[in-house]
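For reference, the structure discussed in these notes is given below.
Of the protein chains in this complex, all but one are displayed in their positions.
Here is chain A:
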Amino acid sequence: MAQSFPEDVLEHVFSFLNYDKDRNAVSLVCKSWYEIERLCRRRIFIGNCYAVSPEIVIRRFPDVRAVELKGKPHFADFNLVPEGWGGYVYPWIVSLARAYPWLEEIKLKRMVVTDESLELISKSFKNFKVLVLLSCEGFTTDGLASIAANCRNLRELDLGESEVEDLSGHWLSHFPDNCTSLVSLNISCLGSEVSFCALERLVARCPNLKTLRLNRAVPLEKLPNLLCRAPQLVELGTGAYSAEIQSDIFSNLAEAFLGCKQLKGLSGFWDVVPAYLPAMYSVCSRITSLNLSYATAQNPELVHFVSQCSNLQRLWVLDYIEDAGLEALAASCKDLHELRVFPSDPFDAEANVSLTEQGLVAVSEGCPKLQSVLYFCRQMSNAALVAIARSRPNMIRFRLCIIEPRAPDYLTLEPLDTGFGAIVENCKELRRLSMSGLLTDRVFEYIGTHAKKLEMLSIAFAGDSDLGLHHVLSGCESLRKLEIRDCPFGDKALLANATKLETMRSLWMSSCSVSFGACKLLGQKMPRLNVEVINERGPPDSGPESCPVEKLYVYRTIAGPRVDMPGFVWTMDEQVSSSLSRVTERRGD
């Protein structure tokens, strides 16, 4: 029957499949389904831009409308990946421009994007609609000017938390007067002032604008001007939210917010003056997402404001909220799904606020829907972790950062193995885990035994021996991304689990005990892995083979070794590594 099913019927059925997983499954049924599916796939997600080449993608999927690419490994966020490592989008844009003239969406994360790339995007795709650049770098406001000027149907421009060289605020004026299509604009990462007039006019002429995230330089006094022109906003980034305390500013602000009946999300608040928080009280009960993680407001103003948001689902906040504030949160926000508590003073060993494990325990006990946690604190106990695990078996993402490396249970001085063990044992749906504190090989045994749905694991300053790494690689069936720093893991576990690495997206190991010899061996054994050694101090073969490498990044790929590696990255690819000495001679850097 499958053979007599007309192609267009199958294509129509496939059009309801949006998840890559489903489309991939469908492609494996038979050759004709593979063919039909590949012709009608419109969205591509590439989790590692070096896992595949643009040519391979284009050959298989000839008519794509949306591309999402990720570049640098996650630990690049914490300065562990040296400058110039890679993740350049330009070659992709060149190929995409040739192959997909009807491309509408490009979403990039941790990639290097140049003005040249932005200009090419703006001129190559006639129906370009969505540009999302998360944690990217390498471009200036000139590149943004090209996008503004040339993309006639631009719907979404999201600069995420990218590093943009801010040459001038005038790029915004490049949006033509007849551009009315904007739905989402996020310029919060830009340092300098944009022309407020141009911004105001742009907002006024885009009736479908739902998301507006302003940058710090937008003055609070002018915020009402924008809100009045966009009462349909669903998400607002407020800019600095700071001004001298004047009653007319306050009343204008309060009145403007009163008109925003659709507002569900708030962010910004970089220099927040707490006296102005009550101006938003009229919208609080509708707010489901609140990002106060750059707001230096403290209690009681902070907790008063947060407690007003009874329908809150997502809260990002600084540790100024303190245990008391989290207890209040637990009592007032029963719909909370996600909590992130960031450190206000991460580099001070001493606590500047009264935030401990108690706050997290309170929220875990009080909020039945809590499933995603990121928590920075200075002390933790096994008892607290066990309590959290028992209260929240529905936890999906759990990231705990105890600021002092290798800090033990502060009550018993024992390792935190039991606590994290309880988390993985009780939270059977756990997909992401980041651990900290004093941890032995035992915690990895628990993880290997119980964390069957775990997809991403981040480890730092933990474990005693290779056994720890072996437990994880041999036990975690769903593991896709593993990132490790400063752990005594070495060659044995890595080589014993080499084939596991092909089932994962990537493995990062820095400041561990993996030898150069083992890296070479891994590269030889596994041709479909790119085994890359990052050694800033010099070529890895300048010392004995037993010498540990500084950093190791291993990822599966069908594109072969990279061609754009900088001088401090060496591939362990068999064919390439045999000419290592020649290559090292050539590289003058």
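To be clear about the criterion, a residue touches a chain if its C-beta (ideal position, glycine included) is under 8 Å from a C-beta of that chain, and two chains touch if they have at least 3 such contacts; residues count from 1.
As a working rule, contacts and distances are computed from a predicted model.
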Subject >> Listed names "AP complex, mu/sigma subunit", "NADH-ubiquinone oxidoreductase chain 3", "Auxin-responsive protein" or "BLOC-1-related complex subunit 7", with the criterion being the UniProt name of the chain not displayed >> reply: "Auxin-responsive protein"
Original post:
Among the options A:R65, A:R390, A:K492 or A:K525, which residue touches the chain absent from this view?
Top reply: A:K492
Original post:
In the complete assembly, which of A:S344, A:N426 or A:N530 touches the absent chain?
Top reply: A:S344
Original post:
Who touches the missing chain here, A:N79, A:N178 or A:S247?
Top reply: A:N79
Original post:
Looking at the whole complex, which of A:I403, A:L454 or A:M526 touches the chain that is not displayed?
Top reply: A:I403
Subject >> Residue, one of A:I93, A:I249 or A:L438, that touches the chain absent here >> reply: A:L438
Original post:
Residue-wise, where is chain A in contact with the chain that is not depicted?
Top reply: 75, 77-80, 135, 161, 163, 189, 270-271, 273-275, 293-294, 296-298, 301, 342-349, 352, 376, 401, 403-408, 413-415, 434, 438, 458, 460-461, 464-467, 470, 485-492, 510-513, 536, 547-551
